[in-house]
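With one protein chain removed, the remaining protein chains of the complex are shown where they sit.
So that you can tell them apart, the chains are marked A and B in the order they are listed, and the count of residues begins at 1 in each.
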Amino acid sequence: MNVGYYPGCSLESTAGEFDLSFRAICKGYGIDLVDIPDWNCCGASPAHQLSEELAFALPYRNLLNAEEGSLQTVVSPCPACYSHLLHTHKAVGEKPELSDRLAEMVGGTYQQSVTSKHLLDFLFRDIGVERIREGAEKPLTGLRVVSYYGCLTRLPGVDIDDAENPTMMDEIVSALGAVPLEWSHKTECCGASLSITRTDIGLRLANEILAAAKGMKADCIAVVCPLCQSNLDMRQPDVEKKYKYSYNLPLFYLTQLIGLTLGMGIKDLGLGKLVIDPVPLLRTKGVL
Amino acid sequence: MKVLTRQEDVHQFRDEILALSGEDSSHCVQCGKCTASCPIAPEMDLKPNQVLRYIQLNSSKPVLQCSTIWLCASCETCSFRCPEGIEIAIVMDTLRKLAIEEDLATGQKQIVAFDEIFLDSIKRYGRVYELGLVMRYNMASRQPLKDAHLGPLMLGKRKLSLLAHRIRGRATVREIFRRSKRFLGK
Partner (left out) sequence: MTESSQDEKIEILTHSEVSEVKGFVGNFDVTIRKKARYINETKCTGCGDCIEKCLTFAPNEWELGLGKRKAVYKPFAQGVPNVPVIDRQVCGHFTTGLCNVCSKICEADAIDYAQEDEYITEKFGTIIVATGFDQFDTGVYGEYGGGRFKDVITGLHLERMLDTSGPTGGHVIRPSNYKEAKRVVFIQCAGSRDEAKGVPYCSRICCMYTAKHAIILKDHVPDSQSYIFYIDIRTAGKNYEEFYKKAQREAGAVYIRGRVAKVYEKGDQLVVRGADTLTGEQIEVEADLVVLAAAAVPRDGAKELAKILNIPHDTYGFFSEAHPKLQPVESVTKGVYMAGACQFPKDVPDAVATTGAAAIKACSILSQDELTIDPKIAYVDPEVCSGCLNCLQICPFDAIRTEVVDGKEVASIVQSLCHGCGNCASTCRTKAANVRGFSDDQIYAQISAPLFSKGGEER
């Protein structure tokens, strides 16, 4: 099965392990990921904040390239990238004037043939919970996992079961043989978009989320967003220093946890790239 | 003190935002669920419900100069929970745009600066060059050592690359930038 793939800038750098592990598990399930040819940055919030046209034109080029590369479905791991592709696709369908203008700016007409999906949707509905359960050769028995969805549930177009109490990730975690924990901060925003410009806010919000997870005696947190992960993982030592509390909570990409059950190793899944070292935890639980 | 004179059309600002965004701030009953829901509210100088209140009273200046519109993380929790169905996050988008156009983006200048550097990175390479982005932002914001402790860690884990990734279609991207209308009036 061929599936289009839009990694986005984060997965080339700070979230390299998200990219690695997603590619690895797709290979495991016999899915060939085909990158959008010569993709560019979606523009993220800066384009959204400073120029409406730019916020549409940058994703438009990606949609166009995907279409020219005959990709029918494009999976995005980053919720922001995903929502920008989706918004642009929708706007092109709804506003003919904008559509013409974008075609002129980018130098080609997008025929609206691409279906965008967020990675969680793809894991849950396309690969499917049953297949993940059946493929879990090395179950994560006894691993206490809180699933963190962040603002993903409220992004328009993301087909999440229940925006206030989503359970899609939890169902996958359960299929992996781990223990999904109910907790209070599943859908609270982590403030990652401010992590560089207003680090203080990012740290406060990260602390609240980490504290809630620790309060449930979680062993680790599972995420599906490169920004959430880096704000909670890379900044965790800073949070610990500022709020004088040792969390030591590894932040796994859900794809890494899936990869572990498929029998993949530290290198295959980029576990060494995580700032909070998960290896001791995985050894204690007998996963590694 | 705000004086509502005979000459003033009290709905002018509301109508302007309504025309740009399709969101009618006068539907707000000031219940405060947005403020209660907002993850960033403690750091905002005007709370989300107060932003809507100023719009209802035709006070554009406090709203266009506040930090709120720049701190808004667009998580959309407010929109999602608003009992009146007002897309408050979209109102925030619209206010940012107006603030830039009227050159009143004084609330959080460093965020605008960051946005500019971020976009410049895309313009140059087609993708974001994260190391360069952070370094340039730190220089521009005169805090060269901010997050410096993270540098070696990230480089060591190969989470940041030293060189920018350049896409082939850079000329198209530059063309897109050249032709895009910016909100900046200047």
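In this section, a residue touches a chain if its C-beta (ideal position, glycine included) is under 8 Å from a C-beta of that chain, and two chains touch if they have at least 3 such contacts.
In this text, all values refer to a predicted model and were calculated from it rather than measured experimentally.
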- Note on the structure: Contacts of the unshown chain among the visible ones are A, B
- Among B:Gln12, B:Gln30, B:Thr106 or B:Gln143, which one is in touch with the chain left out? B:Gln30
- Touching residue (missing chain; options A:Asn2, A:Thr141 or A:Ser184): A:Ser184
- From A:Leu143, A:Ala163 or A:Leu176, the answer for touching the chain not displayed is A:Ala163
- Message: Using the document's contact rule, name the residues of chain A that touch the chain not shown here.
- Response: 162-165, 182, 184-185, 212, 215
- Residues of chain B (touch criterion as defined above) contacting the omitted chain: 29-33, 35-38, 41-42, 47, 49-50, 77, 81-85
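In this text, only the chains that are shown with their structure count from here on.
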- In whole angstrom, the CA-centroid distance of chain A from chain B equals 23
- Residue positions on chain A within touch of chain B in the complex are 9, 12-16, 38-41, 43-54, 57-58, 61, 65, 104-107, 150-151, 154-156, 163, 187-189, 191-194, 196-201, 204-205, 234, 272-273, 275
- Message: Which stretch or stretches of chain B touch chain A in the complex?
- Response: 39-40, 42-43, 71, 73-77, 79-80, 93, 96-97, 100, 108, 110-112, 114-116, 118-119, 121-122, 126-128, 130-131, 134, 137, 146-147, 150, 153-154, 157-161, 165, 167-169, 172-173, 175-177, 179-184
